[in-house]
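Following this message is one structure expressed as C-alpha cells.
The other protein chains are all here in position, but one chain of the complex has been omitted.
Let's look at chain A:
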Amino acid sequence: MFGCFEAVLSLCGRSESDNYRLRERIREGDSSIWESEDFIMGLSSTATTNEGIQLCIFDLRRGQHEGQELDKILFFFPADLSFSTQLSVIGLSEGLITFTRIFSPDAACEVIEAERHSHVFYQAEPDIWMVMVVEKNKDTEAIWRNDALQRVLKEVHSLFVMFHGSIRALLEKEPGGGVARSHLYSFVMDYLTDFLVAKKLHLPSFRDCLKERGTVQMLTVGREAAIEVQSLVRILESACPGNTACNSLVLFQDLLVSTTLSPDDTVNLFAYAVLRLTPRSLSHGTNSWSYLRKGSTASHVPTGSISDNSGSATEQSYTSHDTSPGRQGQRYHIPRPLQRDKWSKGKDGFLVTETWGAEVGSLIPATPTVWLQQTDERMYLCVFQQKYLTVILLIPVSSIINGEQGISMVKQLVLETASLNIFKVEERLSRGWGGGNAYHVSGYRYLLCDRDRNISRASPPGKVTTLTKDSLLALNKLREEVDVEKSRAKWDDPNHDKDLEICIRARNNAWVIARLTKGKELYMVLEKANETLLYASDAVEKFSNRYCNGTFSLD
C-alpha cells in the first residue's frame, strides 16, 4: 500500500538510474505485470490531445511491494503518459489519502486544490479510487465545481458496474488484472468520447451549473396519460415468462415517463438510455434542450460536428487498438456498451446492437445484459422504440432458459400484446408535448433537484446560455459553497436535511439564489429582477407555489 509512494518519490526525486532500476524490477517481476504493462503500452497510441485532463483508477490493495507499483494502476488517461508521471499522480493521491486519514479516518481525501490543478477523488469501491486531475489554465472557461466532476466519476463507475459488475469482482476473477484493465479501458474511453469536442475533453464547467448529473428528468403527464402509461407497464411486465419479476422503464424523448426500478438503478439506466438509446442519441442529433449532453458546448460549437468528430476519433483509436498485435481481443470478448453508433433500430421496432457479440454458431446478435444494484440480478436489456417513445424491458436472465430464442419469444409477445398500447401512449404524449422549451419559465433560470428521488428539472440549456458569464460564475460559486455546507451537514447528521436560504445580489446586479429544504434544492438566477431583496424573494415564492407545490414557500 505504501510502497508506491516511495517509488513515486524515488521516481521523481531520485536519479534517472534509480528510475531505470525500478523499471528493471518491474520487468523482472511476475508476468501479470508484464502483461499489464504491455497492455498499457499498447494503448499509448490512442491518446488524444488532452494535456489538461488526467483520469486514473487505481487499487490500493495491489502493488504493495516495491517494484510492483505499476500493478496498482487499473486505468490511466491519457495512456501514453510516462510511467513515472502516472505513478507520480497516483503516488500523490495515495499519499494524501493516507495522510488525510490521520485526521479524518471516515472520509479520506476528496479534493486537492493546487494553484494550477484540481485533483478530484472518488472512492468507487473499497480501496478502489478514481482520481481526475484537471488543469486550470488561463482559459477562464476552466472553472469547475468539484462536486460536478465527482459526479462524472460516479456516473462512469455506476454505468461500468451496471454492465460489467464491480471492479473488485473482476479483479478477483482474474487477479492479474488484465480483464479489469481491458474492460475499464474500453468503457471509460467510450464514456469520455461524449465529452470530446474537437479532440479536447470538455468537462462540465460553470456553464453547466444549472444541471445536475446523476439525476433523472421526468416528463410531466396528465392524469389520463398517466393511466394509459400505467396499463402499458402492466401489460409489458406481464409479457415476461412465468411469474418472474420484470422491470420496465418508459421514456419519451429524453425524459422519463415511468419506471419500476429502484431509484439508483433508474438513474443508471436512464443515464444510459439518454446516452445511447433514445431517438436523439440514435440519430446523433443533439437537440439543445436535451439533458446534460452537449448543453455547454452546444452554445459555441455546431453540434453536428461534435459527434462526427468524436465518433471518427474513437473509431480510429479503436481500429489502431484492435489491430495491434494484442492478445486482448482474442482472449476475452469485451462488450462495449458505450461505444457510439452501435445501436440501431431493427425492423420489428426493437433496438439491436452487435457490441455484445453473437451467440456461438449464430448470426443473431446477443442481447445485452445489465446488473441491477437493488436485486443484484442480471437482466436482459430489451429496448423497443416507437417514434419518440422508448420502452426498456428488463427480463431476469435466470427466467429465460433457452437464451436468444427465449428472448425473441418475449419480444414477440410484447409486440402482440403491447404494441397498440405503446402506439396510443406515444400518440398521447406527442400531442401533449410542449417541445424543447416545455419547462422553460420565463424570467427564471433554475435548477430544481429532489435528492430523495434523484430527480431534477432545469431551465432548457438554450435558455441558460442567455445568462451572462458573471451570473453563471456567481451561481457556480454559490453552488460550490452549498455543496460544502451540505456535505458538512451530512457528516454532522446524515438524517438531517439542511435547511438553507441564500440570496445574493451579484456584482452585475443579478440575483443568485439557493434554497434547500426537506431534501429538495432550488437554484436560480434572476437577471432582470428588481434590485430589492424582497422582490427576489417574491419571485422565488411565486415560482415555488406554481411549480414546486409550495415546497420553498415560507408559510
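In this section, contacts are C-beta pairs under 8 Å (C-beta built on N, C-alpha and C of every residue); 3 or more make two chains touch, one makes a residue touch a chain; residues count from 1.
Going forward, contacts and distances are computed from a predicted model.
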Chain not displayed: protein name in its UniProt record ("Proteasome assembly chaperone 2", "dolichyl-diphosphooligosaccharide--protein glycotransferase", "Histidine-containing phosphotransfer protein" or "Vacuolar fusion protein MON1 homolog"): "Vacuolar fusion protein MON1 homolog"
Full-complex contact with the absent chain, from A:Q68, A:S88 or A:Q339: A:S88
Residue of A:K173, A:R507 or A:R546 touching the missing chain in the full complex: A:R507
Where the unshown chain meets chain A, residue by residue: 1-3, 5-6, 9-10, 12-13, 88, 91-92, 95-96, 98-104, 106-117, 143, 470, 473-474, 477-478, 481, 484-485, 487-488, 491-492, 498-507, 509, 532-534, 537
